[in-house]
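Before I ask anything, here is the structure I am working with.
Removed: one protein chain of the complex. Kept in place: all other protein chains.
Take a look at chain A:
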Amino acid sequence: MNPRILAVTTGRILRQLRHDRRTVALLLVVPALLLTLVYYMYADQPAPPGGVSTFDRIALVMLGFFPFVIMFLVTSIAMLRERTNGTLERLLTTPLAKADLLFGYGIAFGLAGAVQATVASALAYWVFDLNTAGGSELVIMIAALNAVLAVALGLFCSAFARTEFQAVQFMPVVVAPQLLLCGLFVPRDEMAGWLQAVSDVLPLSYAVEALQEVGAHAEPTGTMWRDLTVVVGATVLALVLAAATLRRRSG
């Protein structure tokens, strides 16, 4: 890996994103619209006695979920384009190392995810009065880590798609089970044993638990740090698998 090449590659990916104004607008506006929707859906629902309001519970998880699902999609398609346009093959004939490319995507879209989470959090906290015991900066940090995890998964999954249609199909495959089993709909410890076992190997479960820890505790907890370690570990694993799909030689 070479810091200069990593830096120019990150810059190149961000520049591509910047040229696509509509995508940038969608990245920032869609989470805001969906948060607004959820706010009004639950506006008249009474909070459970002594518990957190439904909006707080859902919005907190959504703040981590947006960057996850969106960066997964954006990365799968961007990487698929690199593969199908021949730019990947060309890059691999230059001094660029595989890690420069993978980390370049991780940093660029991780930053994009962090910006997205910051804008969505600002709205959630200031306009919709989201309440969390812990600080909003922890929420944003977890959301940014989620974005990087999603980038790593997207880089890997892009190897199994030949077309953009196929790449989009990976979203329900990779994202939907993680959302359903992450503990938002049914608390994880109330699920059937086998579902819990599946949930235990899905990285989003840990990200969501970390967010819930921030929601419930003023100070970062050990559980939160453990969860984030798992998220980072899953990211590294996905990056290693993604690197294995980047072959300099092919038939």
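The working rule: contacts are C-beta pairs under 8 Å (C-beta built on N, C-alpha and C of every residue); 3 or more make two chains touch, one makes a residue touch a chain; residues count from 1.
Operating definition for what follows: contacts and distances are computed from a predicted model.
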(request) Select, from "Aldehyde dehydrogenase iron-sulfur subunit", "ABC-2 type transport system ATP-binding protein", "STAS domain-containing protein" or "Alpha-D-ribose 1-methylphosphonate 5-phosphate C-P lyase", the UniProt-recorded name of the complex's unshown chain. (result) "ABC-2 type transport system ATP-binding protein"
(request) Have a look at A:Leu28, A:Leu92, A:Val168 or A:Val186 and name the one touching the chain we're not showing. (result) A:Leu92
(message) Give me the chain A residues in contact with the hidden chain, please.
(response) 4-5, 8-9, 12, 15-16, 19-20, 85-87, 89-96, 248-251
